[in-house]
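Note that one protein chain is taken out, while the other chains of the complex remain in position.
Which chain is which? They are A and B, in the order written, and residues in each are numbered from 1.
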Amino acid sequence: MNENLTTPAVETISAPRVSEWRRFLRVFFQRKLVIVGVAVILIWVLMAIFAPLIATHDPFTNNMKEVLQPPSSQHLIGTDNLGRDVFSRLVYGARTALYVGFGTVIVSAIIGMILGLLAGYLGGVVNAIIMRVMDALMGFPMLILALLLAAVLGGGLQNVIIALAIATIPGYTRLMCAETLSVRENEYVMAQRAIGSKSFRTMVRHVFPNAFQPLLVLITTMIGNVILAEAGLSFIGIGIQPPGAAWGSMASAGIRDLGTLPWLCFAPSLAIAVVVFAFNMVGDGLRDALDPKLRGTL
Amino acid sequence: MTAPPAVCEMRPAAELLRVDNLQTEFRVEEGVVRAVNGVSYTVDEREIVGIVGESGCGKSVSQLSVMQLVRRPGRIVGGEVWFEGDNLLKYRANGSEMREIRGAKISMIFQEPMTSLNPVLTIGRQLTESLELHLGMTKKEARARAAELLDSVGIPGAEGRLDDYPHQFSGGMRQRVMIAIGVACQPKMVIADEPTTALDCTTQAQLLELMLSSIEGCQGALVLVTHNLGVVARYAHRIYIMYAGRIVEQGLCRDIFYRPRHPYTIGLLKSVPRLDEERGRRLVPIAGTPPNLIDLPPTCAFLPRCPVAGERCRLEPWPDLEPIDGEGHMARCYMMEATGE
Partner (left out) sequence: MTTYIIRRVLWGIVVLFIVSLIVFFSLRLIPGDPVTIWAGQQAGSGGGMSEEMLDQLRVKYGLDKPVPIQYLNWVKGIFQGDLGESIRYKDDVGEILKQRLPVTLVLGLVATVISTVLGIFFGLLAAIRRGKWIDTLVTVLSYIGLCIPVFLAAFILMYVFALKLGWLPFIGYELPWNDFGKSLKQGVMPIICLAVTPLAVTARQMRSSVLEVNNMDYVRTAWSKGLRERVVVTRHVLKNSLIPVITLLGISIGIIFGGSVIVEQVFNIPGMGRMLVDGIFQRDYVIIQGGTLVIAFMIVVVNLIVDISYGWFDPRIRYE
């Protein structure tokens, strides 16, 4: 009989070693809508970056001779109540949305993650305080908190970003705190050492691989939410106002002519919806593709 | 392991369940997995049948298929399951015929006591719902009977514990509850899928005894699915050894233990300590790892790990089950002369 002591009967079935990256890409792009979403985001980003090249007219200066024109070969989506070309303003609005979307998310994600790590790592009173403050922040509807802060800070792109960043920090904090706590639990059980001896850097190194997937999904969703919130803010009149081009304020300016020139309202609103939709799709696609339950085995 | 008890002797009894060439497959993104690849077995009334194999050999899926509890992406694609004169597989999985059988005529005890009970319902409710459904009891009657059942499985203060929730019970006690649920409606057959694997050894023994006496009490048959040879050695009348979705050897308990013929069975026995042999014998694990079930080749699935594999095994497809000796002792191997010494 063969005395080869390779491996005793193993418990699990081994699946073929599909490269993780390739598998991720395959699952991610499986759904057509995800492809559409990625395409939309790319178009949007390109549109924002190359706005000066794509826009047909100057979006900021008034032209009282061509007020409220219907769509034509000259003005693809007509002109608004001050004679500005709607299409060009739409393109520049993409820029605003880009700044706000990415700017807010980067700021709030970084701050939120740091707070969450601290709360989880230090525990005790620090944890309690940070989490209660987060609870308090979450007690405000995002729009209303952003309203409050924007009222304090004033309008304008930068202040909108700050206001929205503050309003969206709690999401990241909670996530990181939860991940840190669960890592702490595991390490504690396995290593049976006092957590105090675990350096902050090692903790971070352990937390990030686990937190990566939900974090990425959260960020994608947040970009969409932030764009919606900014649109709401500029719609009300706080945030970016004319002559600056923002989809939200464009939409509110068009209400008066809703019955006669509906595209003034619908064009910017649809632009918002499409971009947010794209981010939701991509977020979903990421979540499914990164789901550890779908890795390899049966 | 002690010598198999005398109850191992075959006695004439009516056939209760006959599974014929059952096939169940799973479609996963890498391919098709034939988890159950032509499995046939029988269970007689009041018999204890053991189904033994490693994790992933298809033993659990085969039992779920009998009860038509296989969920997506799994599908039963062939075979027949004869029970009380009917082929169960011709009924819809959710049809009234299957529903009348489940819980009442055939019941199942699952492996994980921690997750097999609904955390938001009381233990009492999870007992009485079977009683009310299948035995037509009123709430009061069902509650009284549930208390009796809990008592019979050794849960102290049964009456009071009916209103407790699963998380208030330990793992061992939850499995006792599962046994109670399993025998509540006095089924003709109980399928126990690794009922003690998730428990510690002392509890294991107690629970097995309890399970057996409960099932004996309602005159039922037991199909014991496990990877633990010690368990089947003690209790089973007949044993089926499964590997990679097929039965590779079957027979009376004593035949399997004293006259194993399939290399896999022999390997299993060699890898387990026995009381009736000399001390100091090294345990010999089976070389290699269990096969990947996706798109299996037609040759013998045990080939890569088989110490006595021959030319025929490499060239020809897996053989059918061949009778050997004894009553119903069969194995599926080309090299049985080599193993027959």
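Throughout what follows, a residue touches a chain if its C-beta (ideal position, glycine included) is under 8 Å from a C-beta of that chain, and two chains touch if they have at least 3 such contacts.
From a predicted model like this one, the values you see are computed outputs, not experimental measurements.
Seen in the complete assembly, the chain not on display touches A, B.
Summary of contacts with the chain left out: across B:116, B:204 or B:250, the touching residue is B:116.
Among the residues A:45, A:68 or A:137, only A:137 touches the chain that is left out of the figure.
Among A:100, A:218, A:238 or A:289, only A:238 touches the chain left out of the display.
Although one chain is not displayed, its contacts with subunit B can still be listed: residues 67, 69, 71, 94, 98-104, 107-108, 110, 112, 115-121, 129-130, 133-134, 165, 167-168, 178, 181.
Listed here are the subunit A residues that touch the chain not shown: 132-133, 135-144, 147-153, 224, 228, 231-232, 235-238, 248, 251-252, 255, 258-259, 262, 265-266, 269-270, 272-274, 276-277, 280-281.
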